[in-house]
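Removed from the display is one protein chain of the complex; every other protein chain stays in position.
Here is chain A:
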Amino acid sequence: MTTPALAGSSSPHVDPAIFSSLQTKIDQEQAIRDELRTHVEALSKQGRLTQSILSRIHNTPTDELEASVLAPCYDALLEQTKTVKELAQSASQYPFYKWNSIWQRDIQAVISSLQLCDWLKDGNLLTLEEVGQRLDVPVNLKSEDAFHITVEDYLLALTSTIEELARLAPNAVTLGDYARPLQISKFVKDVHAGFQLLNLKNDILRRRADGVKYSVKKVEDVVYDLSLRGLIPKTPATE
């Protein structure tokens, strides 16, 4: 290690400039965090509205779902989409993985809301690419360093969606829709089969994916109760 001994200013050995430039770097980071937080807080606030609308699925009869829950929910999601776009523009100026923990939770909530709405509407699982199209942001970027939706975000959101559907299964029965639990059961099992393919490490995704099997069981129990009592509709209304 050869370094020319530079003549220092006030102290020859400990250059104060080292520390003033460090402080500058820390302060810059604080400024970036503040900027991003503004967007995330807006997104979070809108997210609470979306969630409160979506929670009405548990006490809304299936035939009223479209008009009284899904339509207003898509409107709320449209507002969130605008905020995501703003966040994306702001965040893309900075290294994605340095900051993504700030918005991860709220972005996952948006994805989950989209997945849930779409499944309730037509029984399809929104793909990662479709999530990206809806939010108008890229997905799964691997070389370009910009804002995007990650595979982990998508999968974590999916575990929340599954949980919400498992809650819906008994509630749908309460509302008189005996076909819903069967649809949910098929979907949850299919997703569970998917999660079983993943080689998970000991992280958040593993814990959440492990939770999926409890959802499978919960929905199974409902279906079992119904079939035991001959309450399952004769023509399975799947998809």
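To be clear about the criterion, contacts are C-beta pairs under 8 Å (C-beta built on N, C-alpha and C of every residue); 3 or more make two chains touch, one makes a residue touch a chain; residues count from 1.
The rule is short, and it goes like this: contacts and distances are computed from a predicted model.
Choosing from "Ubiquinone biosynthesis O-methyltransferase, mitochondrial", "Ribosomal RNA-processing protein 4", "Translin-associated protein X" or "UDP-N-acetylglucosamine transferase subunit ALG13", the protein name stored in UniProt for the chain missing from the display reads "Translin-associated protein X".
The omitted chain makes contact with just one of the residues A:Gly132, A:Pro170 or A:Gly194: A:Gly194. Even with one chain removed from view, chain A keeps its contact list with that chain: residues 1, 3, 5-6, 8, 11-19, 21-23, 25-27, 29-30, 33, 95-98, 125, 127-128, 140-145, 151-152, 155, 189-191, 193-195, 197-201, 205.
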